[in-house]
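Okay, here's the structure, questions in a sec.
Missing here is one protein chain; the remaining ones are kept as they sit in the complex.
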Amino acid sequence: MNRVLPWLLVTPAILAILVLLVLPLLDTISVTFIQEEGVFAGYQDFFDRRFNRGVLWRTVRIALIVTVIAIAIGFPTAYFIARAPRSWRSILIVASVFPLLTSTVVRSFAWIVILGRNGIINETLMGLGLISEPLSMLYTEGAIIVGLAYLFSPLMILSLVGVLENIDKSVVEASISLGASPAKTFWRVILPLAMPGVIVGAVLVFTGSFTSYTTPVLLGGQRNTVLATLLFREAMTEFDWASASTIAVIMMVLTISVVLIMSRVARRLNPAAA
Amino acid sequence: MQRSSPLLVITAIAVFIFLLGPLVIVAAASISNTEFLAFPPQGFSLRWFVNVFEVSAFRDTFLISLQIALLGTFLSLLIGIPAAYALSRFGFALPKALSNFFVLPILVPQIVFGFSLLSAISVDFDLPVFPTLLIGHTIIVLPYSIRVVGASLATFDFSAEEAAISLGCPPMKTFYTIVLPNIRGGILAAFILAFITSLNNVPVSLFLTGPGISTLPIQMLTYVENFFDPTVAALSVLLMALTVLVMAVVEKTLGLGYFVR
Partner (left out) sequence: MTKSLNLTGISAHYGRTQVLKDLDLDVKAGELVSLLGASGCGKTTTLRLIAGFLHATAGRVALDGRDISAVAAHRRDIGLVFQNYALFPHMSVADNVGFGLKQRGVAPQERRARVGEMLDKVGLAAFADRLPAALSGGQKQRVALARALVIKPSLLLFDEPLSNLDAKLRVDMRVEIRELQRAHNITAIYVTHDQEEAFSISDRVAIMDAGQISQYDTPEILYRKPANAFVANFVGFETMMGLRVTGRSGGVTTAEGQGARFALDEATWGPLPDAFTLGARADGLRVMAASEDDGLPAKLSVRTYLGRSYHYRAETPVGSVVANGSIDRPFNEGDRAKLVLVPEQCCILPATP
């Protein structure tokens, strides 16, 4: 068998990623270190600014909260789907996938209709006479969190349905037959076995929220800047490309570190690997 | 005969209302006969649907999005299928890290990639907007092509290919007559997934739109930031209808198992 053929077949894909993804990224990275004031001056400058630190912390905070919410609502739902009868299961999976295939603009926009001044919540509360002035829910950090939780929960559900379906039903029954209550069975057997799925889902939700642009722009307004909106503003409004590059590298490094660390954790938790 | 906790059922129902309710609300708001977004809709009117087609920016950007998505998906399959084939067939002869390397476009935050493309390619090489957009979209959907086609190849028994060759069929022809027909489902799934991903993409396109050229999601974003009428709600309904159509095609041809992978 010739040794050239396999390489020949993968070369176009390798070249495409190398030239069109890796090189531009290296270019962006190099920009941040080639500064007149010194190699790390760009980063020094970024972290020196109280505002930037606030933006970074807000972005991380939002992503963490969204991840926790996604796990909290994703786990029971995925468990329900995994245990549902076959015919139901595919309908429920479609219902979870459908939002994912819909534009993020549409899905974020929906929350403007719900949370806005004339939105459903305000209209309902005022109609009931519970409030006299509309609440300002839109353009807050809470709105971003709700929007992102809405955006990314399906990802969590789908990651979990896979692992939960793979948990042998008889393992759960074995636990119960040995005297563990359903609650104990959940903590001691189901959750540990589902942990790889939780981690995969959490990584997807966290990195997705951490780097999201559309939802913060539509639901967060001007005041609740996150890293992605800051990057866009520096690049396209301030035309400060050095700063924009620095933000880009910070986002990239954090995202990739989270992915690498968590995938290592997931691998260690996987019993089959031992 | 098996009991299911009522708490679990209630939670699941609540979550599905949370997942699908907002989309229903958008759909309802699109038929409101008001100048602003209203739910429950006040009056009934299809004028916002008419308006979608009257706003030329939506029409133009939709066509551009369509071209980019079709071309980008096609290109990604063109380089992705051989790569997926090589990984399943000759995986042993290739470095293990290669399949991780092919995930890179998903790993890198898209907004970062979009920005890098702008600064490195569009500006440094003075490349026009359209090809730069095409490059960006091709790269971000490439992992889908490789992985979905790869999943399909993983269930293919390559001894059938060897059988064909032993029967005198030349290798290239064997690929077309034996391998390709068996992974048609995977290719279709990859195509649809990549197409929808490209069509909906915001963060990569964000930096790459230029004078006269923009994509539909970016145009919608701009519109929503400036207008509060239900036009975007109507447009959303049209896009959801497109998604339903695509899902129906997938369901008909492949079954829904493909979405879970």
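List of remarks:
All chains are identified by letter, namely A and B, in their written order; residue positions are counted from 1 within each chain.
Please note the rule applied: a residue touches a chain if its C-beta (ideal position, glycine included) is under 8 Å from a C-beta of that chain, and two chains touch if they have at least 3 such contacts.
Model, not experiment: these values are computed from the prediction.
Per the touch definition above, the residue from A:Leu23, A:Val94, A:Leu135 or A:Ala180 contacting the chain not shown is A:Ala180. Considering the full assembly, A:Val171 is the residue among A:Leu8, A:Leu26, A:Val39 or A:Val171 that touches the omitted chain. One of A:Val189, A:Ala242 or A:Val259 touches the chain omitted from the figure, and that residue is A:Val189.
Residues of subunit A in contact with the chain left out of this view: 168, 170-171, 173-182, 184-185, 188-189, 192-193, 269, 271-272, 274.
Just so it is clear, only the chains that are shown with their structure count from here on.
Measuring from the averaged C-alpha position of subunit A to that of subunit B gives a distance of 18 Å. Contacts from subunit A toward subunit B in the complex involve residues 3, 5-7, 9-10, 12-14, 16-17, 20-25, 27-28, 31, 73-74, 76-77, 79-81, 83, 90, 92-99, 101-107, 109-114, 116, 118-120, 123, 150, 153-154, 157-158, 161-162, 182, 207, 210-211, 213-214, 217-218, 228, 231-232, 235-236, 241, 244-245, 248-249, 251-252, 255-256, 259.
Those residues of subunit B that touch subunit A in the shared complex are 4-5, 8-9, 11-12, 15-16, 18-20, 22-23, 25-26, 29, 36-39, 78-80, 82-83, 85-87, 89-90, 93-94, 98, 101-102, 104-105, 107-113, 115-121, 124, 135, 138-139, 142, 146, 196, 199-200, 202-203, 206-207, 217, 220-221, 224-225, 232-233, 236, 239-240, 243-244, 246-247, 251, 256, 259-260.
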